[in-house]
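Below is a structure I'd like to ask you about.
Omission of a single protein chain aside, the complex is shown with its protein chains in their original locations.
Now for chain A:
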Amino acid sequence: SAVLNVDLQTDAMLQVDISDALSERDKVKFTVHTKSTLPNFKQNEFSVVRQHEEFIWLHDSFVENEEYAGYIIPPAPPRPDFDASREKLQKLGEGEGSMTKEEFTKMKQELEAEYLAIFKKTVAMHEVFLCRVAAHPVLRKDLNFHVFLEYNQDLSVRGKNKKEKLEDFFKNVVKSADGVLVAGVKDVDDFFEHEKTFLLEYHNRVKDASAKSDRMIRSHKNAADDINRIASSLYTLGTQDSTDLCKFFLKVSELFEKTRKIEARIAADEDLKLADLLKYYLRESQAAKDLLYRRSRALVDYENANKALDKARAKNRDVLQAETSQQLCCHKFEKISESAKQELIDFKTRRVAAFRKNLVELAELELKHAKGNLQLLQGCLGILKGNT
């Protein structure tokens, strides 16, 4: 048909990224930059400013759209959370009197670096969400998405009020209750049965691995902090005098400082390559589970419609109505099944590729750090031995 031809012809470019971000006291403003050859946009390149709530609005509009029931909705980015970091900076400010100037400057630099890292992460996660939508053959055409990208005024999407939040809560409760019922039903289709078993197990294990990787990385950061304080202490001891031994202390303090930097970087890399990866796939596997849930719901509706039709035929009443209803349910179910199959296959491909990329990068980084650490120690040892 004509519509299909247009789609095939316009393998149009749609490139979205977050070109800038501004952190204000209690919100972050993202500059969403779009480059596109799609005809429905007024220009080929343009930018708008969006806040977190507007991303959530877009995500929810996908979830609530019946047309998209058969797709894995890209998971919403988590809310930017600077509370912990801000609290630490505040505590540092309060404790300024009780530490030396060097200690204060060093800790301030540390905390600022941490703040910056969190900021970069939240930008990345919002960007990934938009890129996933832009890459999806159907979702990229969504009208709300285009409005999100192009409309250069405030979208005026306030956060959900209490009533709406309560409604959401109950919806989720119903869904999980249903989910249990649905999970219990064995699917006729082998592919989906296998996917269901796999996803349930995978999701739980990813959740577990994610929580444990967070704990491990936090311990690593704590150890790096301690080494930092040891370095400061040794530095103070070393500056008390100018004897050879004090000079030695200063060198040792430097060694600890460098070791700490390496340990901190290792922790940061693990965080980025492993922890973030696990967190993202936790959310994506949940989205995939939601898809399976929607399909199961559609199947249940279809089966109920079948039963209703049989009853109607038996009683010879409202048969046409029942037939139409049954046909609709059948159509909906088959449509979801078809797209779900493709979506789940794509999910696996994406997942394997992402894990492979991140694990390889992580291994390379750890190797680089280990080499760096070895070189550092050899160098320092040389200097220290030379000194005695």
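Convention: a residue touches a chain if its C-beta (ideal position, glycine included) is under 8 Å from a C-beta of that chain, and two chains touch if they have at least 3 such contacts; residues count from 1.
As a convention for this text, contacts and distances are computed from a predicted model.
Hidden chain, UniProt protein name from the list "Sorting nexin-1", "signal peptidase I", "AP complex subunit sigma" or "Cytochrome c oxidase assembly factor 6 homolog": "Sorting nexin-1". Within the full complex, the residue among A:89, A:216 or A:250 touching the omitted chain is A:216.
Across A:16, A:58, A:206 or A:272, the residue that sits in touch with the chain not pictured is A:206. Listed residues A:88, A:146, A:229 or A:261: the one in touch with the omitted chain is A:229. Although one chain is hidden here, its contacts on chain A can still be listed: residues 198, 201-202, 205-206, 208-209, 212-213, 215-216, 218-220, 222-223, 226-227, 229-230, 233-234, 236-237, 240, 245, 248-249, 252, 348, 352, 355-356, 359, 363, 366-367, 370-371, 373-374, 377-378, 380-382, 384-386, 388.
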